[in-house]
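Each chain you see keeps its place in the complex, though not every chain is here.
Chains here go by letter, A and B, matching the order in which they are written, and residues are numbered from 1 within each.
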Amino acid sequence: MWMETKTEVGEASRSRASFSRRALNALLLCTGDMKHLDEYMQDKLFVLQLAVWGLRGVARVILANNPLSGVLILAALYWASPWQGLLGTVGVLVSTLTAIIMGQDSAEVSGGLHGFNGMLVSLLMGAFSSAGDWYWWLLLPVCLGSATCVFLFSGLSSVMDRWDLPVAVFPFNIIIFLYLLCTGQDNPYFPHRQALPPGALEPNGTALIAVEVIRGIPLGVGQIFACGALGPSLLILGAVLLYSPLLAVHALLGSAVGTLAGLSMAVRHGSLYSGLSGFNGALGCMAVGGLFFTFSWRTHLFAIASAFLSAYADIALCNLLGTVGLPACSWAGTLTATLMLLMTGSLAAHRIPIGQVMAPEHNLRSRSQWAAGNTAERESTDV
Amino acid sequence: MWMETKTEVGEASRSRASFSRRALNALLLCTGDMKHLDEYMQDKLFVLQLAVWGLRGVARVILANNPLSGVLILAALYWASPWQGLLGTVGVLVSTLTAIIMGQDSAEVSGGLHGFNGMLVSLLMGAFSSAGDWYWWLLLPVCLGSATCVFLFSGLSSVMDRWDLPVAVFPFNIIIFLYLLCTGQDNPYFPHRQALPPGALEPNGTALIAVEVIRGIPLGVGQIFACGALGPSLLILGAVLLYSPLLAVHALLGSAVGTLAGLSMAVRHGSLYSGLSGFNGALGCMAVGGLFFTFSWRTHLFAIASAFLSAYADIALCNLLGTVGLPACSWAGTLTATLMLLMTGSLAAHRIPIGQVMAPEHNLRSRSQWAAGNTAERESTDV
């Protein structure tokens, strides 16, 4: 009896343990880069494969590489505005399909690298349009712009490869400029709003509301997708958290740094409240803190420096481009991240080659294993 | 008798055949790159050599490399305006001579590579000058600007060589910007006209005249040389036809695509009528369709895409640069062609290394021979 009971208890606890272990494993399977999904999808229908590539592309916008994050982000966009969600979906699909037709590298396509620029172009075309939602003619430039992103991605990658740099969102930034400049201010077919420089003075000196400023910090994460609502922004943050908690922390930190920089330069209140001051800081901080460099206290400090540089550069570019009615988009964050990747010295020692970049947690683990291996080797050679 | 008559007839038909064969051969000798002329000129007078190098430079502006095309183009320019013709002649000679003095690579000089930027600078200085024809002081900036092109060509080629890219007309675009910015709006010595952005609204909503728009298509080819008259433009098109029919077709096609893009963006009517909407499209289309890539239906589609991208980018740049009173020159076409040359994927498979670029027909023949050789080789190894 005693033995039996013990066995039963043991079995129950074991089954509980195995259940929680299985639950943890299931959760772990959904985090990080989900490389195992690629093998699973290999012989599935093309439409299913395309969906996974597209979802990876959606997540790539915010530097994540996880289809489930992509699902969450897409849900957030449809929640914020179904029209914007539709535009984003069209953008990511059109540019991924264009890449396939143009015979781009299949590993790049399946990694979602040809989707995120197209998605951003579509979202921003929608956000700047002043023709209102469900203006179907907008799908024409959306499709053309998304397809053109593949041209620019492919061309720029030949140049950037020399320094092992990612193409990042340079194609998006160029295409959205071309679109806004092309259509001009009073285009009869595709009217759009002018960008307001952040240094523009308020009509009357209203006091700054602290709660609104703090609310702007998570909104800064949402603004990476041109989304200015709190709920969807938090869902987007959750999507990043699913991919990598470290990346999510850096996203919030960068957005806070960006808001701080905006405060120090006395930018428009609207810019602080809407999160527009924060999103470049978030991008600069995420790129350095964990993704392209192994996480350490030193990299962390560089990530904060990168966030400040991104944020100030964004204010500068907004003021410059505002004179010709253009938004600064994510030029500041992208240029700063590229600069950081080019740097020599102690930061370069932590750099991960672009081909081996994965979720920060994975980078950290593989680095420590590799370092441990090195130590073991050194010890063995000492003997 | 019968035999004799037959022989006579045979001889007559043979002589007719041999005459037409010789005429065809003579014509074929005048088309394409005329490499045989270089050997013939080797021990001739320096002035004659310089003339051939200069004429090659004149043709290089429109991506042709044939001294006879250069003669036709120069005739067209003198026909349109003797002053512009003179300026162009001075420009091409000054920059070629500067290159010789500065010890540039002799193969580049004899290929006319140091002439075409100088010629374009001179032509555009003349076209933008508001001091009228035969204003002799203009020869001062024309000579200085043409000579400076050699500096920029030489410096930029060191950078572009890394990616096997042509320097193209980047030096011209930079120098003409420097000149226009330097002299400013109200310069007492070198006054010039302001560029009008294509998005500028018409004084009154006049209807678009279809015939004028269609007339703008061949004018777009002439506008590559800043020439806005129909007759000379057709002669320039004839010069391209002499070098390569395929290139001429793509020039017209690109100009038509540019006009279409202009219509879709509702640009000024004057821009459509004068061919200014078309010439960047023509450049983008010619570079991809046949010259830097072997011609095939796939390259042809890319050439059309390149023409559209050039044309839209030109409208965007015109709107941007118009805010500071600058023209967009051929930045759009040059940048688009460079982007296309950098692209990876299925287009890169058709790319011809810069050192081996010749007339499209020659590229096609050498490619098919090479492909045939490959097949034969494979078959022989199979056996």
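Heads up, the rule we're going with is that a residue touches a chain if its C-beta (ideal position, glycine included) is under 8 Å from a C-beta of that chain, and two chains touch if they have at least 3 such contacts.
Everything numeric here is computed off the predicted structure, so don't read it as measured data.
Taking the whole complex of the structure file rather than the 2 chains in place, the copy count of the single sequence reaches 3.
In this section, only the chains that are shown with their structure count from here on.
Interface of chain A with chain B (complex): residues 99, 102-105, 148, 151-152, 154-159, 162, 177-179, 181-189, 323-324. Chain B meets chain A in the complex at residues 162-163, 199, 201, 264-266, 305, 309, 312-313, 315-317, 319-320, 323, 338-340, 342-347, 349.
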